[in-house]
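Heads up, the thing below is written out as structure tokens.
Note that one protein chain of the assembly has been removed; the remaining protein chains are unaltered in position.
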Amino acid sequence: MNNSPYLRQAASVQSVMLRVLLALLPGIAAYVWFFGAAIVLQIVLASLTALAAEALVLHLRGKPLAIFLTDGSALVTAWLIALSFPPLAPWWLVVLATLIAIIVAKHLYGGLGQNPFNPAMVAFALMIVAYPQFMSRWPGTDAIDFATQWQIIFGLHANQTLDALTMATPLDALRTALHSTNATTVTVASALAHNPAIGLMAGRGWEWVAAGHLVGGLWLVQQRIITWHLPTAFLATLFLLAGLASTINPSEFAGPLFHLFGGGAMLAAFFIVTDPVSAATTPYGKLIFAAGVALLTWIIRSFGAYPDGIAFAVLLMNIAVPLIDMATQPRVFGHKKNGSNHHG
Amino acid sequence: MLAALLVMALGAVVLGAVLGFAAVKFRVEGDPLTEKIDAILPQTQCGQCGFPGCKPYAAAMAKGEADINQCPPGGDEGIRKLADLLGREYKPLSAEHGVEKPKALAVIDEQRCIGCTLCIQACPVDAIVGAAKQMHTVIAVQCTGCELCVPVCPVDCIDMVPVAENITTWKWKYPVVAIKPVTTH
Amino acid sequence: MTSYIFIVLGAVLVNNVVFVRILGLCPFMGVSKKLETAIGMGAATTFVLTMACGTSYLIDRWLLMPNQLEYLRTLSFIVTIAAIVQLTELVIQKTSPMLHQVLGIYLPLITTNCAVLGVPLLNIGMQHNLVESLLFGFGGAVGFTLAMILFAGIRERLEGADVPVHFRGTAIAMITAGLMSLAFMGFAGLDKYK
Partner (left out) sequence: MQLFDFNGGVTPDYHKEASTQSPIAVSPAPTFLVIPLHQSIGGTPRPLVSAGDRVLKGQRIGAADGDMSSAIHASTSGHVVAVEMRRMPHPSGLSALCVVIKADGRDEWIARQSFDYRSHTAAETRDYLRDAGVVGLGGAVFPTHLKMSPGKGDKLDTLIINGAECEPFITCDDLLMRERAEAIIQGVVILRDLLAAGRVLVGIEDNKPQAVAAMTAAVQAGGHQDMAVVAVPTRYPAGGAKQLIRVLTGIEVPHGKRSTDYGVQCFNVGTAHAIHEAINLGQPLISRIVTVAGNVAAPRNYEVLLGTSMEALLTQSQPLPDTDRLIMGGPMMGVSLPSKDVPVVKATNCILAGSKKLFPPPPPEMPCIRCGECATACPADLQPFELYWFSRAKIFGKAQEYHLFDCIECGCCSYVCPSHIPLVDYYRFAKSEIWANESEKAAADQAREQYEFRQLREAREAQEKAARLAARTAAGRAAATNALAVASDATSDATPAAAPVAKSATTPATEPAQTPSPQAALIAAALERARAQQVQPANTTNLTPEQQAEIAAIEARRAQIRAQAHPHLPPDD
């Protein structure tokens, strides 16, 4: 017999997670349209691995499988991993990454709701540090049929022709060009002009995938699954920084649209920085957190050694979350000061 | 070689002089740590820790001569607080010092009491009143439940009665997690 | 001027003493359970480390090098650091008993904090001058403090987490430190820009 309150709103973790998965569909659809069904294969791989790993850990910890396996959180992590990884990455890379995300980043901290780091981003960062060569297998401009994609993913394809089929993302290409030895003569415009992968703004196809994520994300905001704070602060900060830098020095810094629609920015804005478990939770904290992720992303993209800094930026801000939350506690009813003072 | 020796000797002399000066200049007295530890201890003064009271045990812990898991009345929570204060790892209560029991009060069966005053002498907090050859009574609010009076009573007239819960001392229980772990082992 | 800023920033973020150079792990693990102690430890270490960098530079430049006694470097640095720590402890005990109590046995631990020895030795290896040595030491110490504070924040929160029994305490703290280290790898390359 439970205690008060005896009334409850109809809401559940499951329905939250399910709607997050639904919101990812537009982006996935665009992905399949432009780059083939490889991404679906990766999603299936990651999902199966995530569920298996989840079931294993739950069993070891003596927790009920039925409730936790169906909560959908493992699937969200799996889909985010698949969507942030190159679709032509070897199968074992995705499986390994998912295992690490579920077992190390999530369950060693106690499972759902308790992980300080975003599991998908832990997996991404670890893999890009450990296997940079496999993490650059992005599909090129020429469409590849699914059979070839299957062969590449499962290592059945002859390696020598692999380089012709894969290529760096526009972000990576730009960074490599700008940082190359004869960088003095290369400008953003010249680097992008010679890149066949550039579409309207930030890469042929990629900008549409990003647009898909934008649509799904806006639906999540409308469904009140996520609040406006995080995506807005992230996108606005990235836009302002990129805009400012490219205005001051257009030859060295890419423009705001390139940053917003390139790489994983849209995915991050609506699906990664919005992970409530590892993000800041206070209203001001959310703004600081998301702005911090955007700032670090832009810095790492512009000056760092990795093509897309989102994973590192998210992890770095995850580290700071407890402090951000502590510093931005909202004012309690009747109290004068903000923050967690003892005797207010 | 000689230069090396000289250099090191010089260093030793200079640094030694500076430290010696500082040691005199910045001397402090007293030990506030014992007080802090003592504030955590439950003050039952039962001696189960092997020390003749809470303060001596606190002093021993402050000096690092006693472990933090020797106080049964303080229980698990007491150990956690001590671990927290002293920056040590938590460890479960040491079995040789006793087990954590619900708080009980000493009650003297006045029919059997012969007025020997032994319990009065044993009581560390003066919670038993009564003169020689007269019945003794425990002042309930002052009794810490240390049980020191129980063994000294020659006629076994002191019982430890667990403190019963009433409406005002009743506590909300830890919420029962609805999900029961599947017992596979 | 820019190079000085890069020295400090590099030491704080890119080559963070704890997360990238993996130095000073003893106090990093030991004194990071509470934010309060972490800040105190960071402050004390900042003072000691900066002092140690300056002093060791002077000793190396004016005492050891002229006498071709470079082989005494480690030895003499350790002695110097020990003395500085002792001095710091005495001063703190007198001026701020609260901080002294909070730091407890960890204050003498600074003596054996390998970061405090490591950074002066790195200074010599990088052939920094006095100002650079001091800045590098200060930056390293700030990086150490930053790591301590961030780590303590996470650990305070982790105290409430339902971590599997076998991973509670130091185990999960080590894993967390590892993941933080991974995050700091994101800064790689920033100090080499242009």
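The letters A, B and C name the chains in turn, as written, and every chain counts its residues from 1.
In this section, contacts are C-beta pairs under 8 Å (C-beta built on N, C-alpha and C of every residue); 3 or more make two chains touch, one makes a residue touch a chain.
Bear in mind the structure is a predicted one, so any value in this text is a computation, not a measurement.
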| What are the shown chains that the omitted chain is in contact with? | A, B, C
| note | Residues of subunit B touching the missing chain are 38, 41-45, 47, 51-56, 111-112, 114-116, 118, 121-122, 124-127, 133, 141-142, 144, 151-152, 154-157, 165-167, 169-175, 177-179
| said: Give me the subunit C residues in contact with the hidden chain, please. | reply: 156-157, 159-162
| task | In the full complex, which bits of subunit A touch the chain not displayed? Write them out. | result | 1-9, 11-13, 15-16, 64, 67, 71, 73, 110-114, 227, 276-277, 281-282, 325, 329-335, 340-342, 344
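Keep in mind that, in the parts below, only the chains that are shown with their structure count from here on.
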| Taking contacts as defined above, which has more of them, A-C or B-C? | A-C
| Which chain has its C-alpha centre farthest away from the C-alpha centre of subunit C? | B
| query | Just how far, in Å, is the C-alpha centre of subunit B from the one of subunit A? | reply | 52
| Chain centre separation in whole Å, for subunit C relative to subunit A (CA means) | 33
| Which residues does subunit A have that touch at least 2 chains other than itself? | 61
| field | subunit C-touching residues of subunit A, taken from the complex the two chains share | value | 61, 104-105, 107-111, 114, 116-117, 122, 125-126, 129, 296, 299-300, 303-306, 309, 311-313, 315-316, 318-323, 326
| query | What residues on subunit C touch subunit B, complex-wise? | reply | 30-31, 33-34, 37, 59, 63-64, 67, 69, 72, 75-76, 79-80, 83, 86-87, 90-91, 93-95, 97, 101, 104-106, 169
| message | Taking the touch rule as given, give the residues of subunit C at its contact with subunit A in the complex, in rising order. | response | 35, 149-150, 153-154, 156-158, 161-164, 167, 172, 175-176, 179-180, 182-190, 193
